[in-house]
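I have a structure here, written as structure tokens, and I will follow up with some questions on it.
Missing here: one protein chain of the complex. Every other protein chain is in place.
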Amino acid sequence: MNSILSIVFKRLLIGLLTLWIVTVIIFAAIEMLPGDIATEMLGQAATEESLAAFREKFDLNRPLHERYFSWLAGAATGDFGISLANQRPISELIGQRTANTFFLAGYAAAISVPIAVVSGMMAALYNGSVFDRLLSNSTLAAISFPEFFIAYILILIFSVGFGWFPSLANVDVDTSLGERLYITFLPAMTLTLIVLAYMMRMTRAAILNLLALPYIEMAHLKGIKRWRVIAVHALPNALAPIINVIALNLAYLIVGVVLVEVVFVYPGLGQTLVDAVSKRDVTVVQAACLIFAATYILLNLLADILSIIANPRLLHPR
Amino acid sequence: MHNLFLQLRDAPVSAWVGMLIVAFYAIIAIGAPLFAPYAESASVGAQYQPWTAPHYLGTDILGRDVLSRLIYGARNTVGIALATTALAFTLGAVFGLLAATIGGWFDVIASRAVDVLMAIPPLIFALLILTITGTSVVALIVVIAVLDSTRVFRLSRAVAQGILTMDYIEVARMRGEGLFWLIRKEVLPNAAAPLIAEFGLRFCFVFLFISALSFLGLGIQPPTADWGGMVRESAKLISFANFSTWQTATFGLAPLLPAGAIALLTIGVNLVVDWVLHMSSGLKE
Partner (left out) sequence: MSDILLDMKNVAIEGYSDRQWKPIIKGVDLSLKRGEILGLIGESGAGKSTLGLAAMGYTKGGCRISGGQIMFDGQDLTTASRNSLRKLRGKRIAYVAQSAASAFNPAFKLINQYCEAPVQHGVMSKAQAQSDAVELYRKIRLPDPDTIGFRYPHQVSGGQLQRAMTAMAMACRPDLIIFDEPTTALDVTTQIEVLAAIRDIVREYNTAAIYITHDLAVVAQMADQIKVLLRGEEVEQAPAREMLANPQQTYTKSLWAVRDFRRAPRPPREDGESTLLDVKGMDASYGTTKVLDNINLTIKRGSTVAVVGESGSGKSTLARVIMGLLPPIEGEVIYDGVPLQKVGAKRARGLQRHLQMIHQMADTALNPKQRIKDVIGRPLTFFLGLKGAAKEARIRELLTLIELDPDVFMNRFPSELSGGQKQRVCIARALAAEPDFIICDEVTSALDQLVAEGILRLLDRLQRELDLTYLFVTHDIATVRSIADDVVVMQNGKIVEQGPKDEIFAPPHAPYTELLLSSVPEMDPDWLTDLLEERMTAEQSQ
């Protein structure tokens, strides 16, 4: 067990190191703004006093590394400082919105993961069948269509055409869960369609790779029933690659959510990020980027660690 | 050359469809001023005209001819995407091949740097940097090219490493061949097919990426005609659409036209890429 623990530990360490470097990069962004932030934000006409007050408020007078560590400590506890644009605490602005974003991504994942894994496995088992070919063609569409194209087609059909679902996903704190699921159905479907084909294709490839291995052939030559070969011999070994596929796609979902939120005017973190970028509200951009990047990195880290644990050669060292 | 003709003759229907689509876009993009009935960003009619002559695809919020803007959009969007891909590819392939061939500390440093860049989702990274640089075309091209070059780096490094384990590389090294010769004569010819395919895939990615940024209002800025931006501008029209008459139904199509233009080109490129990949994997057997 020792070697696997040390591999996991090493991977964990690399993951955390990456995360730390990313926080440095994100923090450094504000320093790279051309010119003086205070002058930039308040305009050339600002008085010396108001500039000084601004600097005081945003803590710009302390040395860089001190500011970095207090920013990092704040971020770790959910306090991201104050918005440059409207001077309100960022955590107030993005708290609920972050929750909304995770809700939407989780909703899409709950639909797409089971469908993708099951149908990817079916496609692998019935390799070359009509179903399999249909799947590989749908993948082409999924990688070629921009997210907003899929979104608007869904809106045109299910919202404008049939009137089944709203085209705007307006939710607030008081929206009940059932209503929330209904309102966000089209955005969740859009996300599902985006990741589904990828996930299916990757699952299919993982299983097909596995089925071509000599020990699977050996199991057939031992006269083992087909379902047993799949369930007992293939699946335990397919676990690592499939876990990997799922985690990678969840990471992708978290990012794909940005565009979908904009299309459906959904009050999420992505929407906030886009607004903040166009307003050049750097502190908010930093906060949103950090949340997105950290989630992405942690999901990738999780994927790697799970697939290390699922590898029998590492699990039972010599 | 003769070989290429043979391969073209044997190309499957899907590859031909892909090549036709790509050629169609190329012609439109190059000859945009010839084909467009109106100027790129001039108001030539009333706001939101339906699909009737002389505005066959209607007009937009400022009364600009949608067909003309679509045609110019081919030139702008595809042109910028192509420039970005070319830059990304040059950067990524040069560093990737060098890292694999030289190895040692150069490889370690380059690979670690790429690992960190790739740890951040590209869209998020791009948004962060565009906040700082602002959204000029040059900034857009450089930022996206650098971010995207990481993937080219990974692929070309992996491909080159695969080739470098071959004994013929060892033979060349034993002979005392220089670095440049190794890369140009031994590695590149064998890496060509996967790299060409990767160019296509990277183009699709960059193209979709720029369109997405423009759709968010953070990419190519108006009044330059651009498909992502056109989707954004016409997005709210979709809720005015109804299917009672043909004229009103076209409102629903307003954002779908530029979005579909993006999708079609991406499909075309992907079809060609699939064929190239298939050919290169077939040669290995």
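In this document, chain identifiers A and B correspond to the written order of the chains, with residue numbering beginning at 1 in each.
The criterion applied here is as follows: a residue touches a chain if its C-beta (ideal position, glycine included) is under 8 Å from a C-beta of that chain, and two chains touch if they have at least 3 such contacts.
All figures in this text were calculated on a predicted structure; none of them were measured in a lab.
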Touch criterion as defined above, residue of A:L60, A:I224 or A:L302 at the omitted chain: A:I224
Option from B:N190, B:T250 or B:T266 whose C-beta touches the chain left out: B:N190
Footprint left on chain B by the chain that the document does not show: 166-168, 170-171, 173-177, 185-186, 189-190, 283
Absent chain, residues of chain A that touch it: 212-215, 217-225, 228, 233, 236-237, 312-313, 316, 318
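We adopt the following convention: only the chains that are shown with their structure count from here on.
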Footprint of chain B on chain A - complex, ascending: 18-19, 21-22, 25-26, 29, 32-34, 140-141, 143-149, 152-153, 155-156, 159-161, 167, 251, 254-255, 258-259, 262-263, 273-274, 276-278, 280, 282, 285-286, 289, 292-293, 296-297, 300
Chain A partner contacts - residues on chain B that touch it in the complex: 115-116, 119-121, 123-125, 127-132, 134, 204, 208, 211-212, 215-218, 228, 231, 235, 238-239, 241-243, 252, 255-256, 259-260, 262-263, 266-267, 270-271, 274
